[in-house]
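Our next item is chain A:
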Amino acid sequence: MNNINGLIALLLFPSGLFIMAGGLAYQWIDRKLVAQLQNRIGPRWFQPFADVVKLLVKEEVIPEGANPWLFQAMPILALASALTAVLYVPMFGLRAAYSFPGDLIVTVYLMSVLTISIALAGTNTLTRFSLVGATRALTQLFCYEAPFLLALLGPAIAAGSWQIGEIAAYAGKNWWMIITQPVGFFIAMVGLMGKLELPPFDAPEAETEIVAGALTEYSGRGYALFRLAQGVELIVGLTLISLFYLGGISNPLFFIVKTLCLLFILAALQALLTRLRIDQTVGLWWRFIAVLGLLQFLAIAIFATWRWIG
Partner candidate 1 sequence: MHTSEHREQFIVPIGPQHPALKEPGHFEFTVDGETVTAASARLGYAHRGIEKACEQRTWVQNLYLFERVCGICSHIHATCYAAAVEKLAGVEAPPRAQAIREVVAELERIHSHLLWLGVAAHEAGFDTLFMYTWRDRETVMDLLEVITGNRVNYSANILGGVKNDITPEQSAEVLKGLDFLEKRIQHYLHVVQNDEFFLQRTRGIGVTTKEMAERLGIVGPTARASGVARDVRVDSPYIAYPQFPVNMMVEESGDLEARTVIRIKELTESCRVIRQILENMPEGEIETKMPRRIKEGEVLMRVEAPRGELWYFVKSNGGEKPERVHVRTPTIPNMASVVALAVGHQLADIPMILAGIDPCFSCQDRAVIVNYAKGGHDHWTWEDLRRYGIEYYRKQRRV
Partner candidate 2 sequence: MSTESVLQNGSELLKEFTVEQLTPEEHRLDLVIKPEDLTAAVSRLQQAGWDYLAGITGLDPGVKKGEDEGNSFFEVLYHFCSGRYVLTLRARVSRKEPKIASICGIIPSASFFERELMEMFGITVVDTPNPERLFLPDSWPEGVYPLRKDFAGREVTA
């Protein structure tokens, strides 16, 4: 019986079909918001769904020189890991399907698998655009990963737990951490943009230089799966940030309101900023954001130690 529940959790709700649809819906909202900010009309509500359905029925072309097994496995790995991450995060104000002490680390790890599988998929093909894109994606991964983790550890230390559910409960009872740890919130948001390769961190898929970056050779099913995985990751990221920094999520209404607020900020930043060159991205992260993150982390650590002694 337990196994069936687990399967349902993975395939239907909260993970699986439901979250995939949610991810597409959020992608649509993001695109629509950016379009509105840019004085365009933007796509209709079903556009991302239509895209995915169309891509799924298209033939998948496996380019010469690529390892076919790896080529097909990468999108599946990306989507599977993103969906697995959902199981440990309390979605829609409900309890997480699975929860154990330390699930935060597992979730962050699972979220990185997307970037790594995109980069591997890129290096697997022989296209030059893919190779440059994959190199850039990996370079960028090394930039945002550490600060992003630091930004999520801040609330964890404040709550004294590595369990997402407990941190969320702590966040719900105390001051919103966007006020007590504004730097962490900022880094988490920017880190999420980096993870999702949104402008200004879209150098890995800068179409005017390297076409579609690492995914240039992907068409059909593989590409659709990557798109779905990105949608899922968008929701997971937004949920995590709302959980930690916006005072937790106690019911579905709060979930929608808070994540949409964050999405609006993301869209505004995308519309406002110019793409950074990859060297500029690295410089920005290591010279500026990482230092900020460390300082904040140090402050929290001292505060927590002091409280522990006291």
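If you want to know what made the cut, all candidates are chains of the complex that A comes from, given by their letters.
Here, contacts are C-beta pairs under 8 Å (C-beta built on N, C-alpha and C of every residue); 3 or more make two chains touch, one makes a residue touch a chain; residues count from 1.
Treat the numbers as computed from the prediction; the structure is a model and nothing was measured.
Engineer: Just give the number of the candidate touching chain A here, out of 1 or 2, all from the same complex.
Structural biologist: 1
Engineer: Note which residues of chain A are touching candidate 1 in the complex, please.
Structural biologist: Checking each residue of chain A against candidate 1 gives 37-40, 128-129, 131-132, 199-200, 202-203, 206-211, 271-280.
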